[in-house]
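Right, I'll just put the structure down here and ask away after.
The complex is shown incomplete by one protein chain, all other protein chains being positioned as in the whole.
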Amino acid sequence: MADLVLLFFLIVCAVAAVVQKELLNSVIILSIYSLIMAVVWVRLGAVDVAITEAAVGAGISTVLFIAVLTRVKRREELTRIRLQILPLIVVLAVGLTLIYGTLDMPDFGSPAAVTNTHVVPRYLEKGVEETGTDNYVAGILASYRGYDTLGETTVIFTAGLCVVLLLRSNKKRL
Amino acid sequence: MMEFILAKYNYWIYVIIMMIGFYAVISKSNLIKKIIGLSIFQTSVFLLFISIGKVDGGTVPIYQGTEAVYINPLPHVLILTAIVVGVSVTAVAFALVVNIYREFGTIEENAILEMIKHDD
Amino acid sequence: MTEHFPVLVIIIPLVLALIAPVAGRLNKIYSWAIALLATLFSFITSMLLLHQVMYNGTISYWMGGWEPPWGIEYVLDYLSAFVLVIVTFLAVAVTIFARHSVTNEIDDNKIPAFYGVYLLFIVGLMGMIVTGDIFNLYVFLEISSLTGYALVAMGKRRKAPLAGFRYLVIGTVGATFILLGIGYLYIATGTLNMADLGARLPGLFNSKLVITAFAFFAIGFSIKIALFPLHTWLPDAYTYAPSAVSALMASTGTKVGAYSFIRIIFTVFGVKVFLNQWVSVPYFFLIIASVAMLVGSILAIAQTNIKKMLAYSSVSQIGYIMLGVFLMNPIGLQGGLLHIFNHALMKCALFLSVGCIAYKTGISNINDLKGLGFKKPYAMAAFTIGALSMIGIPLTVGFVSKWYLALGSLENGMWYLIPVIVISSILMLVYFWRVIDNIYFKAGEPNDVAKIPATPASMIIPTIIVAALCLVFGTLAFIPVSITEKAALLLLG
Partner (left out) sequence: MANKETDNDLSALDHEKQSNIIRKTLVTKLIAFIQLYAIYIIIFGELGPGGGFQGGVILGSSIIIYILIFGLEDGRKRISQKTSDLFSSTGALIYAGVGLLAIFFGGHFLQYGAFPLGGSDVANHYGIMAVEIGIGITVAATMIILFCEMIGRD
């Protein structure tokens, strides 16, 4: 039940963040959305992901949002309120496709799902002895799929470099 | 029917959130709102992945003896990477928005398009 | 050492990309030199890899020594080695070209960071080509996309940041759709390795999960390769990017996207399902591809900006590639693969020659090209060769791929696709003729023409080489033809 309430609040926050005209409010609501998401993930047992979401979604991301808002107009201009038909159709089509796909999904939390019987058992059975770590997530992240994580580190470096490329001006050097 | 819906409730919620975010991305004219929509859109997909990993009666995937039943850790690993990618995209988007604002003095896409109508 | 080439071909440029922005602080020429070194290394290594593949067959490299599907696998076969050679070669050519072009178009203090991002873009593309793991594909796709957004926004025109932002929004939506496709496939099969997926998917094609996964892959990749009608980001992105970036992105970016889509279609889903169960999918895409070929060309005719004209022409060329892919027979697929190679060469030659003209003049309008044929003979000759090749004159590369596409259509009994190819080529003749007419047969203002500064040799030489290769591989067509033949047979199993 608690999970359903959390998920309900998630939807409320998502809607509120989108409809708010004051951008600062939107950003604060978005950070609440991230925090609730982190709690949902703890409830789903994904502690590592939850820490990350709390640190990134509710932390860094919000700080960056606010930093940008100090440099640009902070209010969404009031445009004529009209329901845009084309985007609505596109969104509904995508949503219906997803729901169509979901019909064949294994039940939520089912241990018999193929995701739990193929590939993963090896990580769970041999992970500790093969990687020498107790945290399975860390073991897969840094060892079995360590190359992905190198890519991930490169992505974050890339983001920093791209921002430097786009924003750093030559006038001052600190 | 009701049972069928309840058995997958996480999945339905993720679809709803994804639609909200996606709608904001393609219909909003304000560039910051587009980025907010993009974040919501991406996190909803993360929610899907984490929901896949859930195993009834499973514990957190940290070694607690060989008999324990664990939650599937692989989606967690994938989503850790995807979150990083998400925040990187957001950061680059911010940099672009700041540059756009410098150039045009507004972050409303419609207003900018009006301004550059006569550029080639 | 040679057994580690599959990973070194990507890791060495990656390491150099990390060093380039730091080294550029000492002297900005270092960052360019590092970029050149990295691309040269990759090109030579990928040639050796192609050689290895031709003599020893497919290479599989296990990251971290973990066997797939538990670890990440790198796979080099005829197709991936071939595409890798194309991309790295064009990267070398564009990097040589970039030295003066970039100094002219980018602020001095931004050059070190620029080359870092530029190299990471190439690293991302190479990673996408070699990987045998769909999630790894997503990670490298995001590296190349992120850098692509920033590079586009570096253009001098004030529309450049907006073009970059719009590219970012639509590109991220596309990438997230691909991630959704990966998720649905994972739910259906429990694996992320392409070969393992290919082995486990048959028998699951009635599952709604797999159908949805394909739908999302199709939309996501259609965005990434700018397939009509999801091409809207491409014209602005190519038009407002700096010359070197336009040349690199136009010749490699969408091609690698197309390559990855081909991998998903043939290696992951397999050709059988499209021939037996999902028969309407190829028809649907053939219609889309035909429309793209025609609409892209028609829109190109309407342009006055030469870069925008070339960009719309790319939209129609993507149609050609997808036409070959969805004919789903060996000859048609071979035509599609050949067109990846050929179009990369032709578009690179065209964008490089346009970059030569724009050097210090900023000329981008077709009407401003009057009389340049004699003022800049080499660049304009390269442009003409590229244009003739695009139209598909015999003895140029463009002819070879169109020939195979036509044969492939006949093989399926789809004779009605041949008029589409011909009409699209005639439309190309129309818009390229307008340019060539201006270049050679109309005199410009003598004063204006005289004022145009000379282009440095470091920009002219790569342009001429790439253009010359359009002729070389048009006459010695057996080299790419024999490689793509093997690649097509490999994909069709």
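By written order: A, B and C. Residues from 1 in each chain.
One rule holds for everything that comes next: a contact is a pair of C-beta atoms (placed from the backbone, for glycine too) under 8 Å apart; a residue touches a chain by one contact, two chains touch by 3 or more.
The shown structure was predicted, so the numbers you read here are calculated from the model rather than taken from an experiment.
S.K.: Checking the contacts here: which visible chains does the omitted one touch?
M.R.: Taking every chain of the complex into account, the missing one touches A, B, C.
S.K.: Looking at the full complex, which residue from A:Asp3, A:Asp104 or A:Glu130 touches the chain that isn't shown here?
M.R.: Counting the whole complex, the residue in contact with the absent chain is A:Glu130.
S.K.: Over the whole complex, note the residues of subunit B touching the chain we left out.
M.R.: 60, 62, 80, 84, 91, 94-95, 98, 102
S.K.: List every residue of subunit A that touches the chain not included in the displayed model.
M.R.: Counting only subunit A, the missing chain is touched by 47-48, 50-52, 55-56, 59-60, 63-64, 67-68, 70-71, 129-135, 137-139, 141-143, 146-147, 149-150, 152-154, 156-157, 159-161, 163-164, 167-169, 171, 173-174.
S.K.: Can you list where subunit C touches the absent chain?
M.R.: 4, 7-8, 11, 14-15, 18-19, 21-22, 25, 61-65
Note that in this section only the chains that are shown with their structure count from here on.
S.K.: Higher C-beta contact count, A-B or A-C?
M.R.: When the contacts at A-B and A-C are counted, A-B has more.
S.K.: Between subunit B and subunit C, what distance separates the C-alpha centroids? Give it in angstrom.
M.R.: So the centroids are 28 Å from each other.
S.K.: On a C-alpha centroid basis, what's the spacing between subunit A and subunit C, in Å?
M.R.: Distance between chain centres: 30 Å.
S.K.: Give the residues of subunit A that touch two or more other chains, as numbers and ranges in rising order.
M.R.: Touching at least two other chains: 98, 105, 113, 115-116, 119-120, 123, 145, 148, 151-152, 155, 158-159, 162, 166.
S.K.: Which residues does subunit B have that touch at least 2 chains other than itself?
M.R.: In subunit B, 22, 26, 52, 75, 78, 81, 85, 88-89, 92, 95-97, 99 touch at least two other chains.
S.K.: Which residues of subunit C touch subunit A once you look at their complex with the stated criterion?
M.R.: 14, 18, 21, 63-64, 66, 69-72, 107-110, 113-114, 116-117, 120, 123, 127, 135-136, 139-140, 142-143, 146-147, 149-150, 153-154, 161, 180, 184, 186-192, 200, 207-209, 211-213, 215-216
S.K.: Across the complex, what residues on subunit C touch subunit B?
M.R.: Against subunit B, the touching part of subunit C is residues 135, 138-139, 142, 146, 149-150, 153, 157-159, 161-162, 164-165, 168-169, 172-173, 176, 179-180, 183, 186-187, 304-305, 365.
S.K.: Please give the residue numbers of subunit A that touch subunit B in the complex, ascending.
M.R.: Interface residues on subunit A, with respect to subunit B: 4, 7, 10-11, 14-15, 17-18, 23, 26-27, 30, 33-34, 37, 40-41, 44-49, 52-53, 56-57, 60-61, 64-65, 67-69, 71-73, 76-77, 79, 84, 87-88, 90-92, 94-95, 98-99, 102, 105, 107-111, 113, 115-116, 119-120, 123-124, 127-128, 134-137, 140-141, 145, 148-149, 151-152, 155-156, 158-160, 162-163, 166-167.
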